[in-house]
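With one protein chain withheld, the remaining protein chains of the complex are depicted in position.
Order of writing sets the labels: A, B and C. Residues in every chain begin at 1.
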Amino acid sequence: MPRPEVPGVIKGLGVTFRTMLKPAVTVQYPHVKETPAPRARGVIALLEENCTVCMLCARECPDWCIYIEGHNDKAPPRREGGKPRTINVLDRFDIDYGLCMYCGICVEVCPFDALFWSPEYEYSELRIADLLHDKQRLGQWMDTVPEPPAYESGAQVKPKKYASPAAARAKNAS
Amino acid sequence: MTVTEPQQLAYIAGQAAEARLRFELETEGMTLNIGPQHPATHGTLRIIVRLDGEQVVWADPSCGYMHRGYEKLAEVRKYQQVTTLVNRIDWLSSFCNEVPFILAAEQLYEVEAPPRAQWIRTLLFEMGRIANITLFLGEMGVQLGAITPVFYAFRDREHVLNLIEAATGGRFHPNYDRVGGLKDDLPKGWVEETKAVMDKVREFCDQMEDLLLGNEIFERRMRGIGVIPARVGLGYGLSGANIRASGVDWDIRRDEPSVLAWKDCDWKVWTHTDGDSFARYWVRLQETREAAKLVDQLCDGLPSGPIMAKMPARLRVPKGEAWVHTENPLGEMGYYVVSDGGPSGPFRCKIRSASFNNISILPWILRGVYVPDVITILSSLYFILGDIDR
Amino acid sequence: MSALLAPALAALAVLPPVAAVDVTTYGWVTALKVAIVLGVIPAGALILGYVFLLKMMSHMQSRLGPMEAGPHGVLQLVADGVKFLQKEDIFPSRADRRVFAAAPLVVLMSTFLLYVVIPAGPRAVVEDLDTGIFFALAVSSISVIGVLMAGWASANKYALIGALRAAGQLIAYELPMVLAVVGVVIQAGTMSLSGIVVAQANYEVSVFGLFEIPKVPYVFPQIVGFLLFMIAAQAELSQAPFDMPVAESELVAGYMTEYSGFRFLFFFMGEFGSAFALAAIAATLFLGGWYVPGMSMDAVASDIIGPLVLGGKIMLVAFFIFWVRFTYPRLREDQLQSMAWKVLIPISLVNIAVTGVAKVVF
Partner (left out) sequence: MSDAPTDDQTEDAAPPPPDPEREELVAALRRDLGDWLIEHVNANGDLWVRVDRKAWLKAGEVLREKHGFDYFCFLSGIDWLNNAELVQRYEQVWDPDAEAAGDGAADEGPYVGGRVAGGDTRFQVFARVYNVQRKLGITLKADLDDANPSVDSWVTVYRGADWHEREAWEMYGFEFAGHPGLRHIYLPVEFEGFPLRKDFALLARVVKPWPGLVDKEPVPGEDEEEGAEEAAPA
């Protein structure tokens, strides 16, 4: 690298001086916020209507931090004159974020599109016990779930049918 | 290979100091605990040093303050659940940790990921390398008293982390690899952005060269400090840039057959003959540039196709053992995974992490150096606590 | 920034006229002088701390720095000070309590004493000693006693090593500093700081006898001395690349390791206060002090403008001190010693010899 011979001690001063003249890259956090990527694993949102209490997420969780309880119930038949259906009703769905490793396995294994990642990250608490989010709290995160981004050219992935929150909601409504 | 002169001198000085303490003065010397909480150990490493003045008579590193027992934890987890653990071994380049593990698991499953998945793995692997080594390049300055470089490192590394997050969803702990492929394909526009960021990385490397590497004070602090002759380094199991700085031309990316895409790119393995702290810094700086070059090439040549192999219907892992190692930013990282044929995870998962071996040379190399050089050597060997303690 | 400095220095400027208006009571004058010294140091420390430590460093590291306390965080250091005052006064269990408590005061006292002789205008000086520079250099080395006390009394190995390093460093650097000043003293022919300012105001350089450049500050003829002085000041202040006594990556915080609360605040104030004071001495010795060409040497206005001029020069010098601090890695103690004894001291001796010969010849 042939460069004019400037002593290193002077060059270093030049680097810091030039940086000083440029605007800073940091932002003042509570006033200005950077938007995380749509895929960012911030917090897990629960779409309660889609959950069938199948327990897959709780079983696959490496940290055992999902607690689910449910019971059987009878629901009116889908078509008129049909037999009443047996459905599973979700009583409790807690995720303990004090234990969670944010691996996303639960979201991935969910076969009924009930769990979603939201990039929301501002839910720190003063007490660890408060990090246990119940199903109401997890349900509230649903509003922050973004549409999944499009794929890069060359990708041959079939997008999940109910990957977007709106589609997942519609699925259950039908 | 002969022991180089500065190291020999330091050694003799160490012995002389010990002799002085024991026989001449019959004083006790001073035992100094560097760590477990100390700014230079960036984590909880403890080094017990016996000092004569400011000269080290002997040093005894003691680790384990952060031991998490991943080898045991892996035994009660499935393969997919282990990746999220190994993410946390070398936390600055988490993606690089999961790749060798998943490759080992794939060997056991007897599946192979499709080419696009392999390319994206390589791509993110190299970005992990950049995210890791850039921090070293700045951090070395902090350990020597220059506070500014590390902020530049954080500044420019942030772009790389943002990209990793955009692709994988996890900034630090991607958990993006799956047995047989990847979790998801890249989002749109990612490749363009990556190439733009690589220019910033190169600019950062130039800045570090001006700010630190070219600085005469820096050079005086680094040259001839902590010289590791190649044979000693190999005996201690030093790997990666540490051993390349001692003139050993060995890079697993190039020298081992691998399913990853390094073989398809045009790049270079840098070595340095000096074996001192300066050489280690220099080699890592060149490696970062090389990694940026690799990322550019990988972005250009990214093949299209699926990212997930067809998995066998029953996920029963055949009995077997697999050893896969890769050239991680810190050195050789390998997983020795044993499957007992059951449906659960590994029966035994030996994690060979680079830093554990890299710092095991400390008792040998710290004899006879001064306290400031302890810090220089420590950080030029570049360890990450999670990588030592696992 | 100098807007903040102005009230303190203006007070300093007002003093001699006040004294002239026949406030004969000796006690009153002394009290006022003490008040000024006590006011200038914290003000100077705050200004340097804010402008350089908080803001310049942040921007050199491409970040914003404190922004919350006051506009652009101007009150951040005040807030920090209040926080320090609220903290518990902690003594390590095996510390030598009295020495431990006294050490920060000794350091701070040395800084305060430095200000006594610095002139901010023709009459705006607390005490114009005939041997002003001699006094300043002497009291500036008192601080190392405080540092040694702190290191010893803390009962902490890091602190002890740091203190010993500080002592070694002082001995290595006091010499080049004094020798660098000797050149100025020879050229000015006086040791009074006011005298040196006046000498610079009257100094003329003749270029090969063709034409003369009047009113040249000593930084030009004494450029070697100036560089030596700045390097030595950097070491004296324990700023990078000579911050081995506090070297945070090696010794945690050196002799300050065990200090917290207001005692730490004292050290902090001492550090920035003496940076301010040494910058003032450098400005006085080499940059013409409070004087700029065109100023009257005895007008009352000079006593008002003088402090502002001096303040500007201090900021200029301090800028270089901190710029270097934020850029360079640190040397090793033995490298510093060998640099001081093998390079700086011989150069400064040659500088004295050359100055002396030049003084006699021209």
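What we mean here is this: a residue touches a chain if its C-beta (ideal position, glycine included) is under 8 Å from a C-beta of that chain, and two chains touch if they have at least 3 such contacts.
What you see is a predicted model, and the numbers here were worked out from it, not measured in a lab.
Engineer: The chain left out touches which of the shown chains?
Structural biologist: Even though it is not drawn, that chain still touches A, B.
Engineer: Check the options B:265, B:308 or B:330 and report the residue that touches the missing chain.
Structural biologist: B:265
Engineer: Among A:43, A:66 or A:155, single out the residue that touches the unshown chain.
Structural biologist: Spelled out, the listed residue whose C-beta touches the missing chain is A:66.
Engineer: Have a look at B:42, B:88, B:220 or B:350 and name the one touching the chain we're not showing.
Structural biologist: Here the residue in touch with the unshown chain is B:350.
Engineer: To test your reading of the contact rule: which positions on chain B touch the chain that is missing from view?
Structural biologist: Touch with the absent chain occurs at residues 62-64, 67, 69, 71-73, 75-76, 78, 107, 231-232, 234-237, 239, 243, 247-250, 254-257, 262-263, 265-274, 279, 282-283, 286, 314-316, 318-323, 325, 332, 334, 336, 338, 340-344, 347-348, 350, 352, 356-357, 360-361, 364, 389.
Engineer: If you put the missing chain back, which residues of chain A would it touch?
Structural biologist: Residues 1, 52-56, 58-59, 61, 64-72, 88 of chain A touch the chain absent from view.
Throughout what follows, only the chains that are shown with their structure count from here on.
Engineer: Farthest from chain C in C-alpha centre terms, which chain would that be?
Structural biologist: Relative to chain C, the chain with the farthest C-alpha centre is A.
Engineer: Applying the contact rule given earlier, which two chains have the most C-beta pairs between them?
Structural biologist: Chains A-B share more contact pairs than any other pair.
Engineer: Can you identify the chain nearest the overall CA centroid, using each chain's own CA centroid?
Structural biologist: Looking at where each chain's C-alpha mean falls, the closest to the middle is B.
Engineer: Tell me, which residues of chain C touch at least two other chains?
Structural biologist: Correct list: 60-63, 326-328.
Engineer: Please output the residue numbers of chain A that touch at least 2 other chains, ranges allowed.
Structural biologist: Residue numbers touching two or more other chains: 9, 12, 15-16, 19, 25.
Engineer: Please name which positions on chain B make contact with chain A in the complex.
Structural biologist: Its residues touching chain A are 77-78, 80-81, 83-85, 116, 148, 152, 155, 158, 162, 165-171, 173, 175, 183-191, 207, 210-219, 302-308.
Engineer: Sort out for me which residues of chain A touch chain B in the complex.
Structural biologist: Checking each residue of chain A against chain B gives 7-9, 11-12, 14-16, 19, 25, 36-41, 60, 62, 101-105, 108, 117, 149-157.
Engineer: Okay, in this complex, where on chain B does chain C touch?
Structural biologist: By the definition above, chain B touches chain C via 30, 32, 38-40, 54, 141-148, 151-152, 155, 211-212, 215, 217-218, 220-221, 370-375.
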